[in-house]
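The structure is given below, and queries will be raised subsequently.
Yeah, one chain of the complex is gone here, protein chain that is, but the others are all in their spots.
Let's look at chain A:
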Amino acid sequence: MESTIIIEKSVIIIAVFALTMLMAMYSTLAERKIAAWLQDRVGPNRAGKGGILQPLADGLKLFSKEEFLPNTPNKFLFVIGPAISMSMALITSAVIPWGDKLHLFGRDIILQATDIDVAMLFIFGVLSVSVYGIMIGGWASNNKFSLMSAMRAGSQMISYEVAMGLAIIALVMMSGTLSLREIAAQQSGMNWNIFYQPLGFLIFLVCSFAETNRTPFDLAECEAELIGGYHTEYSSMKMGFYLFAEYASMFISSTILAVLYFGAYNYPGMDWAVENWGVNIANVIGMVVLFAKICFFIFFYMWIRWTIPRFRYDQLMNLGWKMLIPLAIVNIVITGAVILLFQ
C-alpha cells in the first residue's frame, strides 16, 4: 500500500516536472513565433520543420557557451541565484490539481502530487520566496545595473503580492476553502469563478503579470536603462536558467489562473461524460481541457507582451498601490455583502 502510493506520486511528480520543462522550452519558441506573427514576420524557421527544433538549438547554444564568472566576492551566491529562481518556479506545481482522478489497476489515482489544506497559501509562500533568486543574483553580480534591477524586481513583487493576496481573499470567502482541489471541484460544469469574481480575476491577472516580471511590468530587465537587468553578468546556462525560470513560472501562473478562475479541468457535460464514457476518458478530456486553458493564457501573456509598451516606474507603483489595492478591498467588501445577503 505504502510503496504503491510512493510509486504513484513519484510518477505524477516526474510527469509534471517533464511537462513543465517541455512547456517552458516550447514557450520560448511560441513567444518568438507569436512575436513574428504579430509583427508580420516569419520567425525562426531553420531548425527542423517550421522551426520546431529551435528550443533544442537554443539550449545547445547556451550549454556550449563560455562560462564566465564576474569579479565578485560572492561566487557562491552568484551561482545560487538562478538555482533559487528555477526551483521556486518548479515547486508550485506540487499543489496543482491536474485532473480529478483516474481509475487504473483497480484503484483511484488522484492527479495531484499533494493535496495540502493550505495550498493557496503555499503558492503565495513560494511566490514571495522566489524574489530571492533575482535579488541575490543581482546583488552578487557586483554590478550597479544588476543591483538596481534586483531592487526594482523586489519592490515590484512585494507591492503586487499585496493586491494579489487581497484579490484571492474574496475568492476564498466565496469558496470557503484554501485547498486548490476543492476550489477546482466546486467549479464543476460551467460554474466557473470568473463569472462570480470578474473584478478579482482582473486584479489577479494584472498582478500575475507583475509577479512573473513580464511586459508591461518587466522593469527589472529594462534594456534601455539597465543593460540586461539582473542577468547582465550571467552567461551560458546560468543565464539560461533565469530565462527558463521566467517561462516556467509563466506556465505555472497560467495554470493557477486556469484553476482558480476558469474552472480547472471542468468542462460542460463532464458528468454526462463520466456516466456514459467512464471515469478515465472523461478525466483525460478534462486534462486536455485544462491544458487548452493553460495554452490560452500563455498565448495571452505573449499577446500582451507584444502589444503593450512597458510602464514607467512611478506608473507601476501608482497602479499597484493606488488602483489595484483599493479595488481589491472594494471587491472584498462587495463579496462579503453579497454573501451576507444570500445567506
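In this text, a contact is a pair of C-beta atoms (placed from the backbone, for glycine too) under 8 Å apart; a residue touches a chain by one contact, two chains touch by 3 or more; residues count from 1.
In the analysis below, contacts and distances are computed from a predicted model.
Its record in UniProt calls the unshown chain "NADH-quinone oxidoreductase subunit J", which is the match among "Transketolase", "Cation:proton antiporter", "Putative transporter component" or "NADH-quinone oxidoreductase subunit J". Of the options A:Met23, A:Met86, A:Ala113 or A:Met135, the residue whose C-beta touches the omitted chain is A:Met135. Only one of the listed residues, A:Gly154, A:Pro216, A:Gly240 or A:Gly320, touches the absent chain: A:Gly154. From the options A:Ile116, A:Met287 or A:Ile304, the residue with contact to the chain not on display is A:Ile116. If you put the hidden chain back, the residue from A:Phe17, A:Trp37 or A:Phe124 that touches it is A:Phe124. In the full complex, chain A contacts the hidden chain through residues 77, 116-118, 121-122, 124-125, 127-129, 131-132, 135-136, 139, 147, 150-151, 154-155, 158, 161, 178.
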